[in-house]
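Note that one protein chain of the assembly has been removed; the remaining protein chains are unaltered in position.
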Amino acid sequence: MLQRPTSFATEVLRYGLIVLVLAFIVFPILWMVVTSFKPPQDVMVSPPRFLFTPTLDNYVHAIWEKNFLFYIKNTLFISVTSTVLVVVAGALAAYSFARYNVGDGHILFFILSTKMFPAIAVILPYFLIFRDTGKTAVGRFLGVGLDQPGALIISYTMFNLPFAIWLLVSFFQDIPRELEHSARLDGLSRMKVLRKVVFPLAAPGIAVTGVFTLIFCWNEFLFAYILTRKTASTITVGVESFFTLQGILWGPVAAAATISVLPMMAFVLLMQRYMVRGLTFGAVRG
Amino acid sequence: MSFSQAWDAGFRAVLIYIGVVFAWLGLVERYFGSQSVSVVVMNVVAVALALAFFLRARSRAVAERARAEAEVRALMEEAV
Partner (left out) sequence: MSQSMSIPASQTRRPATMSAGMSDRWFSILLITPAMVVILVFALLPLAYALDVSFRFADLTRGRLGDFVGLDNYRIVLADEAFWKSVGVTLQFTVSAVVLEMVLGIAIAFLINGATAGKGIIRSLMVLPLATSAAVTGLFWRYLYDTQFGLINYFLGLLHLPQPNWLGDYTIALWSVVLFDVWQWTPFVALIALAGLQALPKEPFEAAELDGASTFRVLRTLTFPMLKPVLFLVLVLRTIDSVRLYDAVAVLTRGGPGTTTESMTFYLYRTGLKLFRMDYASTMAVFFLYAMLVASLFALAPLLKQFSTRASEG
């Protein structure tokens, strides 16, 4: 490939700028992690202290005093359940769209338009509906009501399905059809073809979609904030409870934020190859 | 006009109707003395615009289809 001859100076300038950009991007996260290890007396000081003896006090405070594990447990349960529902329903539907083109694209675009639903616009009806279902015996049994996990699971499933279907359609389109044809000719039923041939081939795509959904559920704030008070609150709301009358406890906030952010970062790094594709609903295959 | 085209055009026509209603309430209604007159006129205008849009989409679809058919016929004749 042809490359314009670049001088040493432009290379230095280029990497200088890149380092600057990366510093801006990484620094807030880095400072969060650093702050989480600071002893309490070093957090609220001016000027900020860069040297200190690291301690786990903030983590202890977040976990014992603020009961942060409880929020993590909630988040885990709600996110994983929603993700399973989204992936199962989404994969079946996406396969149908990719292979049989049900609804001639119209249904698929209706689904996309629900993705454009601003969550805030449906949150009031959700609030009112869940307020009522929570008072019925069935609602209480299923946990579908205000401040109950079922309400969040429903919301997250609904709001991630459109995204998952779009992304999965793009993955199913990548699978050659010939294999399904020959499996059908061998006398396998459609369901068996789906289970034995298609899903194994699409496994990476399904996994990627699942992880994306998990991240979105894990990080969701609006529904969790409005539909829960205490018993079903997730971490994004839990961190808010660190506001106290004495002010915000920045040390424990940093510790809690670090705990909640790190697993998602690990996921994102694992899926780097698929980031662009996932973030554009499968449109750009980076 | 196929079902799928009709669906598309119909959906857009509904959006146009709603858009006219919103714009009317915000911008035009204040120039009317009576609210009920305004609502009637608003509905007439909105329906007219939505219908006009739908009919235009329909005639376009019909024309396109006729053109495509003519093209096919021409090709067939060439082949013979």
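Labels for the chains are A and B, by order of writing; each one numbers its residues from 1.
Keep in mind that, in the parts below, a contact is a pair of C-beta atoms (placed from the backbone, for glycine too) under 8 Å apart; a residue touches a chain by one contact, two chains touch by 3 or more.
Keep in mind it's a predicted model, so treat the numbers as computed, not measured.
Engineer: Who touches the missing chain here, A:Phe52, A:Phe127 or A:Phe199?
Structural biologist: Spelled out, the listed residue whose C-beta touches the missing chain is A:Phe127.
Engineer: Check each of A:Ala93, A:Ala183, A:Ile206 or A:Ala232 against the chain that is not shown and name the one that touches it.
Structural biologist: A:Ala93
Engineer: Please give every residue of subunit B in contact with the chain that is not shown.
Structural biologist: So the residues of subunit B touching the missing chain come out as 11-12, 15, 18-19, 21-22, 25-26, 29, 39.
Engineer: For subunit A, which positions touch the chain that isn't shown here?
Structural biologist: Residues 1-2, 4, 6, 11, 14-15, 17-18, 21-22, 24-26, 28-29, 31-32, 35, 43-48, 85, 88-90, 92-93, 95-97, 99-102, 105, 107, 109, 111-129, 154-155, 157-158, 161-162, 165-166, 169-170, 173-178, 184, 189-190, 215, 218-222, 225-226, 235-237, 239-240, 248, 250, 253-254, 257, 260-261, 264-265, 267-269, 272, 275-276, 279-286 of subunit A touch the chain absent from view.
Operating definition for what follows: only the chains that are shown with their structure count from here on.
Engineer: Using mean CA coordinates as chain centres, what's the gap between subunit A and subunit B in Å?
Structural biologist: Roughly 40 Å separates the two chain centres.
Engineer: If you look only at subunit B, which of its residues touch subunit A in the complex?
Structural biologist: 4, 7-8
Engineer: So in the complex, the part of subunit A that touches subunit B is made up of which residues?
Structural biologist: Residue positions touching the partner: 104-106.
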